[in-house]
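Once you've had a glance at the structure underneath, I'll fire off some questions.
The other protein chains are all here in position, but one chain of the complex has been omitted.
Chains here go by letter, A and B, matching the order in which they are written, and residues are numbered from 1 within each.
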Amino acid sequence: MNEHLGFGVLDYDIAHLLGGAILVLSFALLAQRRLAAVINLFAVQSAILAAAAAWQGHVHSDAELFLTAAITFAAKAVIVPLALQRIVRRFNIHRSVETAVGIGVSMIVAVGLVALSVLVVLPIGMQAATEALTREDLALALSVVLLGLLMMISRRNAISQVVGFMSLENGMILAAVGVAGMPLVVELAVAVLVLVIFLVFGVFLFQIRERFDSLDTSRLDAARGEGR
Amino acid sequence: MLTVLALIVAALAALAVPAVALRRAGLVHAATAVLCALGLLTALAGLIAGGDRVSLALPFGLPWTGMVLAVDPLSLWFLLIVFVSGTAASVYALDDPPAPERAGAILTPYPVFLAAMALTLLAGDGFTLLLGFELMSLASWALVLARPEDPESRRAGALYLGMAGLGGACLIPVFGLLAAPGVDLRFDAIRAAPPEGLAAMAVMALTVIGAGSKAGLAPLHVWLPLAHPAAPSHVSALMSAAMTKVALYVLIRILFDLAGPTAPIWWSAPLLVLGAASAVLGALRANLETDTKVVLACSTVENIGLIAVALGLALAFRATDQGPVAALALSAGLLHALNHGFIKTLLFLGAGAIQHGGGSRVLDRLGGLANRMPWTTAGVLIAAASAASLPPLNGFAGEWLLLQSVLAAPRVGLLAFQIAVALVAALLALAVALAAAAMVRLVGVALLGRPRTPRAAGAMEVSRPARLAMAGLAVGCVVAGLLPGPLLVLLEPATRMLVNGGIAANAGWLVIRPGIGQPGYAPLLMMALLLAVCVGIAWLLRRHAPAGVLRGPAWACGFIAPPPHLPFGDPASQYGAGSMAQPLRRMLAPAVAAREVVDMPRPGETRPARHVAIWSDPAWTYLFIPLMRLRDLGADRADILRGFTIRRTLALVFATLVLLLAIIALWEQR
Partner (left out) sequence: MRLFGAVVVQLLHVALMFAAAPLLIGLIRTAKARLLGRRGPPPWQPYRDLLRLFAKRPVIADSATPLFRAAPWVALAATAAAIALVPSFAGGMLFGRAADLLVIAGLLGLARVAQALAALDAGTAFGGLGASREMAFAAFAEPALLLSVLIFAMLVGTTNLDAIAAVFRDVPPGLRVSLGLVAIAVLAVAVAENARIPVDNPATHLELTMVHEAGLLEYSGPDLALWDFQAALKLLLWLSLIGALFVPFGMAPAGSTPLAWIGGLIAWAAKVGVLALGLAAFEVSIAKMRVFRVTEFLGAALLLALLAAVFLFVSTGLA
């Protein structure tokens, strides 16, 4: 086992550390009880994602990745959290996060999802060592995506569902950043997607709030026309 | 040596006759104690001498083969366990005669129980093994039904009979599948023709269900906490310490020996999963129960789970050709089986002493017994510390070896197996810590603190034979804890026979190591360090601290003196069984569906408020109660058979006959 100790190639180690931090923050997002904490953690996660993109740009000497990092930081670490905080203040949504599934149970399911993504990604081919490390990054990114989805389905509050969707996107960007040579156009498309979704969700939130006087999406079920 | 053991078995079985006739408890128990001690010495001599398998064919038994008895290092090890418990239990019961009208019902099955267990271990063919197994179940069932007028005893007896029937119903087809062509049930013949493919899978599944249910593996463990406490104390000790090990012996014999050396790696999965589940569930329930003996029975379930995990790991390592690590895992399981035999026998005998002296089995009616019953307290304390896996006692030695084999599991290389083992490791650590909490709760509520009832305040120490039995077992616990090395050397022939590897090279008198040349665990050194520090503290206190102590009422942050009608203080102002359980019950509420119901009286009502804590075993809720509902449904449907006319009944017989003939025809076509 000792030969693995000389494994400490700094480039990959820092990339893995940043990826691991993003995954830990996804877990932390699932464990929060207050909306303000959820939004702040999402901002930190996006900042670390920007740092990961910048590091990959430094390692592969790719200027586009630096631009990606800047856009991620500006859009998802600064603008979106500020906007969400404003929504929370404006509608006086100073509530705790309502969960459909208990926090302990969602933690256990989250661990299972991480194990699942590791088991799925790893056996895919066995090439040179550098590709092996990229596979480890992919496993991390897939875990973040799955945890974002879990957050979306296990929360009742629309804002935490939005944050879950955005952390899912963080996972996808992490996967794209890990693979060498991602074109910028994808990042622009993703950024546009973010803004569009945000606008849609924003309008959606306004409408829900006006109609039902709360942002609890379970109340939408009654309006679907099916009996409860 | 085999003849000596066979004669001992025969003598034990023959004791039933004078027991029925004479009904002299002292005589029966003395004879049993002597025979068990003889058996213990014989087994020990056999282990020390080493040597291979020896068989003996007897002329009676099945018409075409007769009975075969065989002894090999594995059966000698388990005979050691059974006879240790048997000797201690018989000595304990020397001075504890049952009521005269029940004497026959209790004294007759007792030596038969011991004889049947020994017969199962000495079996050399399938028939003898099954005979001993079923006789063991029958004798212990008779002992569980010791008080037939008590509804709890009756319910326990009914459930026990059902589970014993299930065990038999699973093990008989196992031997049917294993039997060599020509219906030869002898073990030598079975070993020459191991099963393959679908038959092997069926053997494995049926063995785990049949032997596992007898041992107390989840989810078939629910009968254990009901049946074991219903029997008299020394019988409970035998059932928990010895009978469960005999069931594990059957499991090991079939899975490791008779099914051949080519078991695939996934055979370890049921043992690992069920073992980890039993360990956690048993330890958690031990924290929640309110009766001393039920707590100890749940602790048995937990320890059986730990041994099952060790056996599963041994199977997995053997399947991937890692002999030394497989030997480590198997040695851990076998050593823990012996240590648990010592510990559980002592704990149940202590619980019997507590019931005798303190007047109750319920934890909330005991308390403060340590001042009145010092010998019992000392014995129970040593056994509880061992059960809590505290160094340098014997519970820790087995647990250390088990954890070392779990930590060696990532060598296997299969990612799914590694992740599963990591989860099992976390569950094992949880179970061991929960067991420690359960033992602290048991000793703290029953023996320490202030008495909760006047009867507990007037407790009396038990008789000399009982004290002798407990003291002997306590000495055994300490010695087995300080000298695990020689014990590992004794069980090396068994591991060499089963997994083709041994760790005797790593097991010295001072240090036991997990691998060749690796640093390890030195219990004698630990004991020496502990004693050295104690001597240092004694010197320091003698030199520098004022002598003597002052006695006064407990401070408790400033309480008033107790009222005159409660000379030992209000029993409700100290923690009881339910309150000690509260943190764990709330923290692990989803595992046992725990909830608390508060019934507050409305303003104006004068009734007291009620706070009820409800929890249930998930095996009952998700397995047994649905099965019982299914059984009732089936029984209702089968009721139509009562209204059948003669013609319809004959048609039924005719259809069954035709069906069997068709099966035989199809079989012959293949």
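Rule of thumb we're sticking to: a residue touches a chain if its C-beta (ideal position, glycine included) is under 8 Å from a C-beta of that chain, and two chains touch if they have at least 3 such contacts.
Please read these numbers as outputs of a predicted model, since none were measured by experiment.
Student: Of the listed residues B:20, B:505 or B:530, which contacts the missing chain in the full complex?
Tutor: Hidden-chain contact among the options goes to B:530.
Student: Decide which residue listed in B:22, B:49, B:169 or B:554 touches the omitted chain of the complex.
Tutor: Within the whole complex, the residue contacting the unshown chain is B:554.
Student: For the chain left out of this view, which of B:429, B:468 or B:613 touches it?
Tutor: The missing chain is touched by B:429.
Student: Which residue from A:44, A:122, A:152 or A:172 sits in contact with the chain not drawn here?
Tutor: Residue touching the absent chain, from the options given: A:122.
Student: Taking the entire complex into account, which one of B:497, B:522 or B:593 touches the absent chain?
Tutor: The missing chain is touched by B:522.
Student: What does the interface between chain A and the hidden chain look like in terms of residue numbers?
Tutor: Contact residues on chain A toward the absent chain are 1-10, 13-14, 16-17, 19-20, 23-24, 27, 31, 103-104, 107, 111, 114-115, 118, 122, 129, 132-133, 135-136, 139.
Student: Could you pull out which residues of chain B are in touch with the chain that's been left out?
Tutor: Missing-chain contacts on chain B: residues 367-368, 370-371, 377, 381, 385, 388-391, 396, 400, 403-404, 406-408, 410, 413, 415, 418-419, 422-423, 425-430, 432-434, 436-437, 439-441, 443-445, 448-450, 511, 514-515, 518-522, 525-526, 529-531, 533-534, 537, 541, 544-546, 548-557, 568-569, 573-575, 579-584, 586-587.
Simple rule for what comes next: only the chains that are shown with their structure count from here on.
Student: Taking each chain's centre as the mean position of its Cα atoms, how many Å separate chain A from chain B?
Tutor: 49
Student: Please give the residue numbers of chain A that touch chain B in the complex, ascending.
Tutor: 102, 104-105, 115, 118-119, 122-123
Student: Per the contact definition, I'd like the list of chain B residues that touch chain A in the complex.
Tutor: Chain B residues touching chain A: 415-416, 419, 590.
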